[in-house]
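First the structure, in the form of structure tokens, and then the observations on it.
All protein chains but one are shown in place.
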Amino acid sequence: MTKAQKPSILLTGFAPFGGESINPSWQAVSVLEGEHIGGCIIHTKELSCEFDTSLRELHQAIDKYAPQLVLCVGQAGGRADISIERVAINVNDARIADNAGKQPIDTQVIAGAPSAYFTNLSIKRILMALQQAELPASISNSAGTYVCNHVMYGLMHMINQHDTHIKGGFIHIPYLPSQALHHPNAPSMSLDMVLSALKVIITSAIQNKDDIKVAAGTTH
Amino acid sequence: MTKAQKPSILLTGFAPFGGESINPSWQAVSVLEGEHIGGCIIHTKELSCEFDTSLRELHQAIDKYAPQLVLCVGQAGGRADISIERVAINVNDARIADNAGKQPIDTQVIAGAPSAYFTNLSIKRILMALQQAELPASISNSAGTYVCNHVMYGLMHMINQHDTHIKGGFIHIPYLPSQALHHPNAPSMSLDMVLSALKVIITSAIQNKDDIKVAAGTTH
Amino acid sequence: MTKAQKPSILLTGFAPFGGESINPSWQAVSVLEGEHIGGCIIHTKELSCEFDTSLRELHQAIDKYAPQLVLCVGQAGGRADISIERVAINVNDARIADNAGKQPIDTQVIAGAPSAYFTNLSIKRILMALQQAELPASISNSAGTYVCNHVMYGLMHMINQHDTHIKGGFIHIPYLPSQALHHPNAPSMSLDMVLSALKVIITSAIQNKDDIKVAAGTTH
Partner (left out) sequence: MTKAQKPSILLTGFAPFGGESINPSWQAVSVLEGEHIGGCIIHTKELSCEFDTSLRELHQAIDKYAPQLVLCVGQAGGRADISIERVAINVNDARIADNAGKQPIDTQVIAGAPSAYFTNLSIKRILMALQQAELPASISNSAGTYVCNHVMYGLMHMINQHDTHIKGGFIHIPYLPSQALHHPNAPSMSLDMVLSALKVIITSAIQNKDDIKVAAGTTH
């Protein structure tokens, strides 16, 4: 297969971390392997919940599939809706060790690189599309300082430095109901709803239209 | 139809209130009209979100259907899981006016009646059944002081005074996703999950077994 | 000292529980030992965080001080304001073992006694007084199912059965700031504010006026 042969999309999820036995991101993403949306084929990849290793895996998958869209998905336990990340920052500050036992504190994701990268997805269009589908969603202005932010930053760095034709972004999803059983009062979202949301996001993202001006910020 | 003709279940939901255009309780309950669970037929009734009127409607429906189980369902916007109410108190204290414009403050649901009634459902069995089905749930120790508590209290009063063979209880459910669009950060639960939960609850309740001792309390 | 000698108030707090090294209720209550409010002297007592034992200690203190007002105070970690409990229910359902290792599940506080007792304080007056003093407060409709509810139920049972001249109630307070250090994102309230609140509550309660009709309920 030559890289240009067929338009493709790369979806990534993460391995479980922090004591969980599953990660809802991979539970959802893996279901979409081989599906077609808007004339594109979806390839999926489970990333390790490890600093650096996750980025190497991501880069290998991008080399392999030459996607026009890369959407990384991660678990945000405690959030109630689909959150579309706006920005990744050049910081690793791990509250807990990653799955390899590493706990970087206040290091840079990529030494000497910019302080932050914005996603180049049209996030307000995606937000509107989700809301029209009655799927609760919001724009998030922080992907944290753990492996999720690390991967988003690394992805957007690569896109900005080398692969400016790729569209890239990061989506945080709530716990699955089976996880919420063990987290009293925690919101959750059914796998069906998450899958619906991912399809809506991909459909919007590959249309590749300029974004619209719709207020979706936060006062703090 | 004679009352003893056929074992039946009465499910009630509420009309929308508080500015909402739908009430998830009636959205869910109405779907189950005419369904059979465990050899019983399900009858449904939408109750007005009004003090007193709601109770008259409930009593009429009980007279009509002679159910062995009455399960009233209400919206608890902001809660993340299925909550099984343990107790109803003899107080009306309306934070907002009901749909008839009445706003009773610190009146009794039924003058001179006991301070509270407990549900006679085996709530810990129901909780376990929901959790085994991977449906997030908890025991709630307050149904509030609005029409939901009012209806639960009135139901349990009737059962305790006259109809001790009836099993009765109250279930609070989260917003539907379509409602959460308008309530930033609010948890929601899909209609499918709510329906699954109601079926699990009914299946457990009609088995009519003594409850089990499983801790599910709160420290405050 | 004869019982009638001097009008007195009994304030109780609890011993630490659940892994905490302090209990904000006793931290606050103990400061008020011997103070005078409205011509009454304040006596204080630290109750064990144990089922049954706590109630025996409470009864002994009431026998000793013959108070006209008994205000029991407890910790509600996670709540953001001063909450004035409206009602106690006749249930013990311990999520965690008490300090004596006992974990009653779905037992009664007092066998054969009523399902619930309401406080006989004028809780809406107290609420208004707190708000006028710019102290965040609310009415709570559940004191939980642990030792706090147990003590409130036992207190109101005694008052209703034997000591109808005594005014009694229960106040839940947030974590102290020093506790919130160990509970990320948990609200807290400074000791100064808690003390101010307790003085406002006592001042209102000993005026012994009929309550006012102000909506302060919840929809669920």
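Order as written gives the chain letters A, B and C; numbering starts at 1 within each chain.
The rule we apply is simple: contacts are C-beta pairs under 8 Å (C-beta built on N, C-alpha and C of every residue); 3 or more make two chains touch, one makes a residue touch a chain.
Only a predicted model underlies this, so the values are computations on that prediction, with no experimental measurement involved.
Counted over the whole complex, the shown chains touched by the missing one are A, C. Annotation: of A:43, A:79 or A:167, A:79 touches the absent chain (contact as defined above).
The residue touching the chain not shown here, chosen from C:41, C:97, C:180 or C:215, is C:180. Within the full complex, the residue among C:32, C:58, C:91 or C:135 touching the omitted chain is C:135.
Of the residues in chain A, those that touch the hidden partner chain are 17-18, 74-79, 86-87, 89, 91-96, 103, 105-106, 114-118, 124, 139, 141-148, 172, 211, 213-220. Contacts to the hidden chain, counted on chain C, fall at residues 80-81, 131, 134-136, 138, 177-178, 180-181, 184-190, 192-193.
Keep in mind that, in the parts below, only the chains that are shown with their structure count from here on.
Taken as a contact graph, with one node per protein chain and an edge wherever two chains touch, the assembly forms an open path, each chain linked only to its neighbours along a line. Averaged C-alpha coordinates put the centre of chain B at 30 Å from the centre of chain C. Per-chain CA centroids place chain A at a distance of 39 Å from chain B. Multi-chain contact residues of chain B (touching two or more other chains) are absent.
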